[in-house]
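The structure appears right after this line, and notes come after that.
One chain of protein is taken out of this complex; the other chains stay put.
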Amino acid sequence: MILGEITFVIIIAIQSSMSILYATLGEIYTERSGVLNLGIEGIMLMGALVGFATTFYTQNLLLGVLAAMIVGGLMASVHAFLTVTLQVNQVVSGITIFTLGIGLTDYFGQSLIGEVAPKFSVVGIPLLQDIPVIGQILFQQNALVYAAYILVPLMTIFLFNTKYGLNIRSVGEKPSTADTLGVNVFRIRYLCTIFGGMLAGLGGSYLSLSYIPGWRERMTGGQGWIAIALTIFSMRNPVFGSLGAVFFGLINAFRVYSQASQIAVPTFILKMLPYLCTIFVLVVVSKKDVFKNLGVPSALGKPYSREDN
Amino acid sequence: MSISIEKGANITPLTKTFKAFFIVLAALTLGSILFIIAGVNPFKAYITMIGASFGSLYGFSEVLVRATPITLCGLSVAFAAKMLLWNIGAEGQLVMGGIFSAGVALFLSEHIPSFTVIPVMVIAGCVGGGIWASIPAVLKYWKRVDEVLTSLLLNYVAIFLFQNLYYVTWRDPAGRGFPGTAKFPGIAFLPRFFGTRVHLGLVFAVFSVFLIYFIFSYTKWGYEIRVSGESTEAARYAKIKINRNMVLVMFFSGALAGIAGMSEASGIHFRLMEGLASGYGYTGILVAFLSKLNPFLVLTTSILFGALIFGGDHLQVVAQIPSAISTVIQSIILLSVLFGALVTRYRINVNMGGER
Partner (left out) sequence: MKGIIKRFSRIVANNKVDFDLRVGEIHALLGENGAGKTTLMKILSGLYQPDEGKILIKGQTVRFRSPKDAMDMSIGMVHQHFELVPKLTVVENIMLGACKAVFIDIPEKEKEIQGLSEKYGLDVNPKSRIYQLSVGEQQRVEILKMLYRKVKILILDEPTSSLTANEVEKLFSTLRKLTKEGCSIIFITHKLEEVLEIADYITVLRRGKVAAAVNVKRIKQMNGLATSELAKMMVGREVILSVDKNEISTGKEILGIENLHVQGDRREESVRGISFSLNMGEIFGILGVAGNGQKEMVEAIVGLRSIKDGEIRRKGSMNYVPEDRINRAAVPGMSIADNLILTSYKDFSKPIFHKGLVRNHGRKLIKKYDIKPPFLSIPVKQLSGGNLQRLILARELSQKPNLLIAEQPTAGLDISSTEQVWKFLISQRENGAVLLVSGNLKEVLSISDRIAVIFRGSLMDIISVKNQPEKIEKIELMMAGFV
């Protein structure tokens, strides 16, 4: 019986972590190129709303997801334009995008509260789903979860084993050197920021089209900020990011479970845990020698301009 | 004839005026588009909002009510930013200030002389916010961790702590299912003015404006902050203790946000409940940026934002437009200002006569 309960918790963990996972993966690439996008919370909200609205009106899930990704990319491109081309402060730009997302979704989402639209349903993968325990956990999920299974290794290999990934990493560490060697710093930062926005939009749409589902005001409830925390926590490595998302999802699932089964664990401590863990990681990672390799991209948050170099 | 856009502009006074004009035009235009989508005449909408906010005592008082915490948070962010410290944690510091002062209100206020209650609450608010802001400062000083991320993360820790308090630990047993602490005893209420909801918090806000101006212009400390913010090398050369100032500045910054929390809790809600953390910390960042860190401009910009918010609330009542429109307009204003950088970074080259 205990096994059943643990399995149940893990399944919930995976399901509830998907939106954060996508947003984190996106922000990992964005930050690897040296851009800090604090607007993800707003972008996820927009993704959730636009995805839901599109699916509601077209009754087509795929269109909804695509629309969410497009909106995410659009919002991120505003951030990219402001920070990369106009060299505006990245913190201010990000918070502005965040505010914009909140405002627009609060405003336009009114009419959609309470509506129902098609949602992603669980699809079992034949054969694999019959593996005891693991099969139940991993292979009886919905399409977006399976997409993540593929995306994570792809993104990891791309980042560490291809020349494009190398370019991205060098741009985030020392753009002047990359520029000298012929790498187009601006283009890479634009692409990574927009890609990050697209994934954040996708993550948002997961909430409204699969997990919750439906639209509610401020339905992301801070998950965008957790994604930023997770980006740091995972040291900007997609594999760690996905594991971290599941880890945070576990904490979340455990909290839900303990509330349901009357276990006396203070809820609020569990809610705080992801953030406290991240602060802890930040402190440890800043130690120069040991983790310097894994810490913050050196050029994160700093605009790059050829004239200054 | 050809027109090309090139980098690098001559920044003349004419350019600056053009930039201001551009920003205002952009903001008004984008806002109008928004109103049109909502099915409302933008001209009418603007007039209604302005009329509501500035046309009556009631309206203006409501504007001031909203402007109070925004001013304090704006000052908080601006003060730290003068030394290039990014305090994204004003939201959490506000909450902690509210918690500490609520502690005084609920448990201490009836045991100390009544005229000391408000001062003690103020101190408690300062201490709560100040300590919370010092954590990122210490982490930066000790482990070189960026304060942007730590202060941001601590916001959530503070909010969960806060929720724990008003849902569980300090919950009002007589609350009938409504989550919140008991109502504060009367002596812990901030007095209000002229029958409106404008409370003592406004006085604190205005006082802080002048205090900060004084600090920057007339004190040793202010001088050190200004130098450190402009050039770390020069500060080291002048033997300024940068690390010590980092912590002090963040503490002071957090204290300001803490007062905002205290004044919201004791001036508006009279208890700890949901709604204390309603984004003023983040608005403060926008306001500080728009005001270019000038304390007087922070005050005026906050009043403007307060008018926006109240105008939006009013529109909701009068025209059934969701009040969220004011949030959108806030971001539109900010986007317009940010896009204004276009004017100063690029210039348009007009080539007459087809010459190469």
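Just so it is clear, A and B label the chains in written order, and each chain counts residues from 1 on its own.
We take it that a contact is a pair of C-beta atoms (placed from the backbone, for glycine too) under 8 Å apart; a residue touches a chain by one contact, two chains touch by 3 or more.
For clarity, every value in this text was computed on a predicted model and none was experimentally measured.
Residue B:219 is the one among B:41, B:219 or B:278 that touches the chain missing from this view. Within the complete assembly, B:231 is the residue of B:56, B:169, B:231 or B:320 that touches the hidden chain.
Of the listed positions A:111, A:180 or A:259, the one in contact with the omitted chain in the full complex is A:180.
Residues touching the missing chain, restricted to subunit B, are 217-220, 223-224, 226-227, 230-231, 233-234, 236-239 (touch as defined at the top).
Hidden from this view is one chain, which touches subunit A at 161-164, 166-167, 169-170, 173-174, 176-178, 180-183, 292-293, 297-298.
In this text, only the chains that are shown with their structure count from here on.
Distance from the subunit A centre to the subunit B centre is 28 Å, each centre being the mean of its Cα atoms. If you check the complex, the residues on subunit A that touch subunit B are 36, 38, 78, 82, 86-89, 91-93, 95-100, 102-104, 106-107, 110, 222, 225, 228-229, 232, 266-268, 271-272, 275-276, 278-279, 282-283, 286-287, 296, 301. Of all the residues in subunit B, the ones that touch subunit A in their complex are 38, 86, 88, 139, 143-146, 148-150, 152-157, 160-161, 163-164, 167-168, 279, 282-283, 285-286, 289, 322, 324-332, 334-335, 338-339, 341-342, 345.
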